[in-house]
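For subunit A:
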Amino acid sequence: MNIIGLYNYWIVVVLMMIGFYVVIAHENLIKKLVGLSIFQTSVFFFYISTGKISGATAPILDSRYNLYSNPLPHVLILTAIVVGIATTALGLALVVRIQESYGSIEEHEIQSQDTKDQMESQLEAYGFKKKHILSIQNLDE
Partner candidate 1 sequence: METLIDIVLLSFLVFTALAVAKMNDLFAVVMLSGIYSLLSASWFLDLDAVDVAFTEASVGAGISTLLFLASLKLVGRYEKRTRYRPLLALGVVLVTGTLLIYGTLDMPHFGLADTPVHQHVAPRYLNDSMAEVGVPNVVTSVLASYRGYDTLGETLVIFTAGIGVTSLLRVSRRTKQEEQRNVPADMQQQIILRVVAKWMLPLIMIFAFYVQFHGDYGPGGGFQAGVIFAAGVILYTMLYGLSTTQEVFRQELLELLAAAGVLIYGGVGIVCMILGGNFLDYNVLRHDPVHGQHLGILLVELGVGITVATVMITIFFKFTWRTVKHKYIIK
Partner candidate 2 sequence: MVRDVISWIFLLSGSFFCLTGGIGLIRFPEFFSRIHAASLTDTLGASLILIGLMFQAGISLTLAKLIMILIFSLLAGTTASHAMAKAALKSGMCPLDQIDRGRQPTIKSYRDQDIT
């Protein structure tokens, strides 16, 4: 088990776990998107570091070199980077619309507002008129 030989895979795992933790533990939607992009980049490192050969050069054919790194992961990751930016842009547009609808981008505030709306509409469906409903307490307290 050569540490230097496996060091880059361990760094990939560490970065992936940092990104994963940011996505599941933080509540701000923009922070989650940044964590998602860290996760994505760690996967890119994994693919491209498997394609590297020691002592080789970039895969641009030239008469002076005869050993090239593997070009196939480069192509796949080029596509992946561009798809990543497309999904990030769409995610950010959704976050902007969420902010305008709910007034906040923290997950628990959005959820409590959703639940409050749901309870109010259910009470209305059961026939209680609007003015009889005392204001529903904020569910966090």
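As a selection rule, all candidates are chains of the complex that A comes from, given by their letters.
In the analysis below, a contact is a pair of C-beta atoms (placed from the backbone, for glycine too) under 8 Å apart; a residue touches a chain by one contact, two chains touch by 3 or more; residues count from 1.
Since the structure is predicted, the reported quantities are computational estimates derived from the model, not experimental observations.
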Result, touching chain for subunit A in the complex among 1 or 2: 1
Subunit A residues touching candidate 1 - in the complex, by the definition given at the top: 1-2, 4-11, 13-22, 24-28, 30-31, 33-35, 37-38, 41, 44-45, 48-54, 56-62, 67-75, 77-79, 81-83, 85-90, 92-97, 99, 105-106, 108
